[in-house]
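One protein chain is absent from this view; the other protein chains keep their places.
Which chain is which? They are A, B and C, in the order written, and residues in each are numbered from 1.
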Amino acid sequence: MVKLLEIRDGVKTKNNVFSYTSDNIIREGDTLVVFESGDNIKQIVMKRNQTFQNKFGAFPHNDIIDKLQFGTKMYSKTMMGWVYILRPNSHIYTSSLAQRTQILYTPDISQVLFRLELRPGFRVVESGTGSGSLSVSIMKAIVPTGHLFTYEFNQVRSQRAIEDFQRLGFYPQNVHVTHRDVLNNGFLLKDESTGEFLVNENTIDAIFLDLPSPEKAVPHAYKVLKRGGKLCNFSPCIEQVQKAVQEMARQGFYEIKTYETLSKDFSSSHHNYQSFKQQVKPTIVTEENGNKQQDNLGDTNTGNLNKRQLKQKDKGMLVTAPKIESRGHTGFLTFAIKF
Amino acid sequence: MVKLLEIRDGVKTKNNVFSYTSDNIIREGDTLVVFESGDNIKQIVMKRNQTFQNKFGAFPHNDIIDKLQFGTKMYSKTMMGWVYILRPNSHIYTSSLAQRTQILYTPDISQVLFRLELRPGFRVVESGTGSGSLSVSIMKAIVPTGHLFTYEFNQVRSQRAIEDFQRLGFYPQNVHVTHRDVLNNGFLLKDESTGEFLVNENTIDAIFLDLPSPEKAVPHAYKVLKRGGKLCNFSPCIEQVQKAVQEMARQGFYEIKTYETLSKDFSSSHHNYQSFKQQVKPTIVTEENGNKQQDNLGDTNTGNLNKRQLKQKDKGMLVTAPKIESRGHTGFLTFAIKF
Amino acid sequence: MLRKIKHFKAMVDLGQLIGKEYGQFFEVRDSKSGELIEVTDVHQLTNQFLEDVDFGDAEENEEVKEIIDPVAGRDNRDYVDDNKSQKLSHEEIEALKKQGMSGNELIQQLVQNSETFSKRTKFSQEKYLRKKKQKYQITFQLKKPTALELCNVYSQTQPAKIMGLRADSLALLLNMANINQESRVILLDKTKGLLTGALIEKDVREILHVEFTGHQLKLQNEIFLEYNYKPDKVKRIQYLHHTNLDQSIVQSDSLLNAIIQTKTKHYNSMIMVHEDFNQVEMYNHIEHLIQPSASIAVFSLYIQSLAELKDHLLTNKKAVNIKIEELWTREYQVLPMRTHPNMNMHGASGFILSAVKVE
Partner (left out) sequence: MLRKIKHFKAMVDLGQLIGKEYGQFFEVRDSKSGELIEVTDVHQLTNQFLEDVDFGDAEENEEVKEIIDPVAGRDNRDYVDDNKSQKLSHEEIEALKKQGMSGNELIQQLVQNSETFSKRTKFSQEKYLRKKKQKYQITFQLKKPTALELCNVYSQTQPAKIMGLRADSLALLLNMANINQESRVILLDKTKGLLTGALIEKDVREILHVEFTGHQLKLQNEIFLEYNYKPDKVKRIQYLHHTNLDQSIVQSDSLLNAIIQTKTKHYNSMIMVHEDFNQVEMYNHIEHLIQPSASIAVFSLYIQSLAELKDHLLTNKKAVNIKIEELWTREYQVLPMRTHPNMNMHGASGFILSAVKVE
């Protein structure tokens, strides 16, 4: 896997999955997103002589590498159908993981990044690593000079995270994955070969906790954070929040604030009303994945001609409505600052 | 104060503040709402030879009684301005109380009435009475044959409630106000003169609690409720809910469900965008209390003529937005059924 | 109304329920006869609220801790094998379930195959049985078909049938329309009669149901019929097709004219849950029948429709106290050490316009 190097402010920067290229051409080794529809998003890595298959047929990587740009449409070999090939952004990356495991979602991730005030150069601690969804967003915010130390209780997950981060171009220069039970063993970390501290007391800018008993991790977090460093805790149950908050205050955190953030998705459609003068059936034109569909709400079939005329003249009132199926809770985010 | 009597299903029914009259004419003794604006709603009782005064001048009751209909506009004696005189509905009644004290608001009241499935003839217990806002809504739902037993810790408030309920036409036939500490003394109630039970064990259809330590009232509530009778508890803090819920399960309630309901108010306005072709300043036409106001968002004053033309041809895009100042929490409503 | 019946594998003769009271819970005693037995222990239904609570007349307490679930984490830590002494494997239990064995019989099997059950204290045995019953026994309840129950069922299963109305929105709609036993209601209802039934439940005096669709009354009233109202309640409803309100038709028909005359400014509540037509046009069509100071409540899934109606009422000074609001209602799981808002919610409450008509 060959990665391009760019010079920035005199520093050689290895590219990652979010990196910019001015020609926008897809290269070998790039991870790209195959977008069939909002519900069908896949990540694939470009390798010569390989082929991506879906219901529309075959998409040979050789027809993509060095030829196509990110953000363009590609037809299958048989011309049966097409997909969009996209450069991943952190939201799409998170969405594609959401289809396989329980993760922190984009609205919460956004709050974490912004309220921890992450920026390039930050040294950040995270536990647990989980699917690595938040890890990737954190790294997006702190590269090229920052570093993430992420701790995971489950060995399989921590190994998988290393592989993902390597593929995405973050490992090893921006991230260190540690398999450890932090509730009992804390965050202090030494380089095994040199014996030097990688994570020492008072050296971390920000820390994120997503653990079953967060109050046990708070003292460990206090230890490694810098003065003024920020803590964020994510917990689904209010009892966990209550215990964690009390422990934060006890340890010496201040500005302890707990938030809950939900996101409501809206669909939009053209709603055609009947008129008293001209009795035309109501038509709702809904959209899904860019394909227009028509959905008759009434039961009798009157005035087809009028309906078509109406559609041409006037697409009806553009209406929006929140979707019925919606997330009611993910967790509480508590932020605090080390005094 | 003379109240009209109507015959309904053979039962003589004394009128209350929400009663229907086919001629819709305002009579002496009626409580009516003087509506100046959404923020300025007052209740007054019609008495001959009295006068209502506001910034627009004098509104003599004699010009209203037996002359005007509910829902009409009335000019002040000096013609300086006008108000609308309305028949109270329970929402307006609640709003007019909200201006003077902390109360249960309409969205919560609606949930209480509907989920307790109140209907005419129900015998209901409520504690505390507070401002009587919920009491009035409960009575609206259970008259003419139902009865509310409301308990209040504070003597002044309980006395005031009696006066309010009398004025509104509910007291004494539909409500009994008791000054009592129910946490310690429960809900059993005897008629002082006859010694007969007014509230006995297993006789109540529905009960509403809004008390500082609800878990202490739950056993008392269980005692007076019928089998299948419903309990509703309102508490602002989650710890109160946790204790109350556990006590409900312990006592023998089932279908214990806790909800939180908030209401979001929307303002609407006409938003005129600038056009690239025709550089017109954006204008936001907002409305407040029925009076159109114009509010220029830009800083320079260009194209007044165009603006006026635009307004005549096209009022701009009708847009809505939730109001910034909004209630974030009132309390948790827990419902349960006696087994 | 017998919901949940589809959950049964056993054939159950519902005739057994005749004569039972609304509100009772039943479970299948055995799968062959399909005999139903009444649930008499409420704590079997509410066990999860009580996991670490000492309730009832238990004399011993020391064994309670052994069956407490740990705090629920996000990584399946809430799964606990509390029955290591059970000789039946998970697969064997699943097989018995698939054979159609009733929960009651299954629990008897579990007890017989438990090495420790007989060694437990009486209190602990009861707690064990309750937990198992909550897990394996399907109980169902006889419920009265009320507006609340019907609205809950349809909003979960077929929201389109009731125009997306949610229980909390229906609650607010009825309250904003000031519905009470004195109400005369003019109703534009496309909820298959859910709303009409809710008004009858409140014992309103009179309903004028203005129809805007040409379908058969029976189809339109599909849900109304599930309320099982007696004829004397139903006769309070008058049905009128909207074309009968057209000025030209009314004036040419003297009988119709006379009827409409008596209904002019007659109704003190107006509720609209209907948007086949533009809501402004619909309102204007029936406006003359509404009494000044009447309470108006309109529901729509789309804020755009209500914004137009509000704009119309405001501009033409037809109403005051006009408000568009959206409800946000969330249920909470309140369990020991596991309290949090429900992870899923119904995100579309719709919007409600309320106002008071003025002249």
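The definition used in the following text is that a contact is a pair of C-beta atoms (placed from the backbone, for glycine too) under 8 Å apart; a residue touches a chain by one contact, two chains touch by 3 or more.
Keep in mind it's a predicted model, so treat the numbers as computed, not measured.
Novice: Which residue among A:Gly130, A:Pro144 or A:Gly186 touches the omitted chain?
Specialist: A:Pro144
Novice: Among B:Asp66, B:Glu163 or B:Glu239, single out the residue that touches the unshown chain.
Specialist: B:Glu239
Novice: Using the document's contact rule, name the residues of chain A that touch the chain not shown here.
Specialist: Counting over the whole complex, chain A touches the hidden chain at residues 8, 18-20, 22, 24, 35, 38, 41, 69-73, 84, 86-87, 89-92, 106-107, 109-111, 113-115, 117, 119-120, 137, 140-141, 143-144, 227-228, 238, 241-242, 245-246, 248-250, 252-254, 256-266, 268, 287, 290, 318-320, 322, 332, 334, 337, 339.
Novice: Which chain B residues would touch the chain omitted from the figure, given the whole complex?
Specialist: So the residues of chain B touching the unseen chain are 102, 153-154, 210, 212-213, 236-240, 260, 264-265, 271, 273-276, 282, 297-300, 317-331.
Assume only the chains that are shown with their structure count from here on.
Novice: Starting from the mean Cα coordinates of chain A and chain C, work out the distance between those two points in Å.
Specialist: The separation of the two C-alpha centroids amounts to 37 Å.
Novice: Rounded to a whole Å, what is the gap between the Cα centroids of chain B and chain C?
Specialist: Whole-Å distance between the two chain centres: 24.
Novice: In chain C, which residues are in touch with two or more of the other chains?
Specialist: Residues 303-304, 330-331, 339, 341 of chain C touch two or more partner chains.
Novice: Chain A: which residues touch two or more other chains?
Specialist: 238
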